[in-house]
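And now, chain A:
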Amino acid sequence: MSDQRPDFHAALKSLEETTLSMADKVEGMVAMAIRSLVNSDKTLVSQVIADDDVVDEIYMEIRSRWMNIMARQQPMGRDLRMMAAILEMNNTLERMGDQSVNIARIAGLTAGLPREETILAKLQEMGDLLKPMIRTAIDAFGRRDADECLLLPAMDVPVDVLNRSMWKHVVACGNDPQLLEWATRMILVSRALERVGDQAVDIGEQVAFLLTGDHQEFLRFHDYDAD
Partner candidate 1 sequence: MATRTIGSGSTAVTQDMLRRALEGRKVNVINPLVALTLLISLLASLAILVVLLWDVVAKSMPVWQERGWSVITNDLSPRPEETGMVQGIFGSVMLTVVVVILSFPLGVAAAIYLEEYARDTRLTRILVANIRNLAGVPSIVYGLLGLTVFVKLILEGMVGQLSGRTLIAGGMTLSMLVLAIMVITTQEALRAVPMALREASYGVGATPWQTIRHHVLPVASPAIFTGSVLTLARAFGESAPLLLAGAVLSTFFAAPEGTPITSLVMSEKYTALPIIIYNWSRQPQTEYIALTAAAIVALLVILLVVNAGTILARDALERRRIR
Partner candidate 2 sequence: MSTRMELASTVVEDAVSPGPSAGLAGSAGSSAIFEIQDLNVYYRDFHAVTDTSLNIYQNEITALIGPSGCGKSTVLRCLNRMNDLIDGARVEGRVTYHGIDLYGSSVDPVEVRRRVGMVFQKPNPFPKSIYENIVFGPRVAGWKGNFDDLVEETLVRAALWDEVKDKLENSAFDLSGGQQQRLCIARAIATSPDVVLMDEPCSALDPIATYRIETLMRELKKQYTIVVVTHNMQQAARVSDRTAFFSVDVGEEGQRTGRLVEYDMTDRVFTAPSMKETEDYITGRFG
């Protein structure tokens, strides 16, 4: 069966590619934000903020192209699911970018304060866990791989565990007000990273919908919570 709507499908493909390139950009931003925090690197802070402007532009561009395709091409079936997935991913990626900016801003604000190595190590660990997660989510979308997106909820579990344990390390910091300020802010960073992990799982859910046509919520760590 030859393609009877080559122009439409080319436009859809191009929109998908733009979304993927936005995802690559956001993936880099998350990594950069953590590095800017761990290394107290002000250049990286401004780099993350500059990248977010680019991501915001791509976000707006995808929205407008999405709108045109919707209005003009009346996508159906697989194409319609792709459009739905792209719109959701566009929002998710934009918010992941925003979380990166939050982390980078905190890195900038806390640059002069004393630091606690255990907390930093935990945050670095979260970052290390997130890196393959984001990659997996993007690849699952790019390769239409249902198996890969099913891995994501399990990958998210240690991130959530680390986030929940963060308060203990903060309490352990003692009474030094400056260290306490730093540690409290690190709670926000941990929270932001936890959100990024959730958003990677969100992308996985979108890919699963794209591939199967069923809306599904993956089981997440907090769903197991008894208390």
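Inclusion criterion for the candidates: all candidates are chains of the complex that A comes from, given by their letters.
Following the convention adopted for this analysis, contacts are C-beta pairs under 8 Å (C-beta built on N, C-alpha and C of every residue); 3 or more make two chains touch, one makes a residue touch a chain; residues count from 1.
Computed from a predicted model, the values in this text were never measured in an experiment.
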Complex member in contact with chain A (any copy), out of 1 or 2: 2
Message: Under the definition above, what is the set of chain A residues touching candidate 2 in their complex?
response: 4-8, 67-68, 71-74
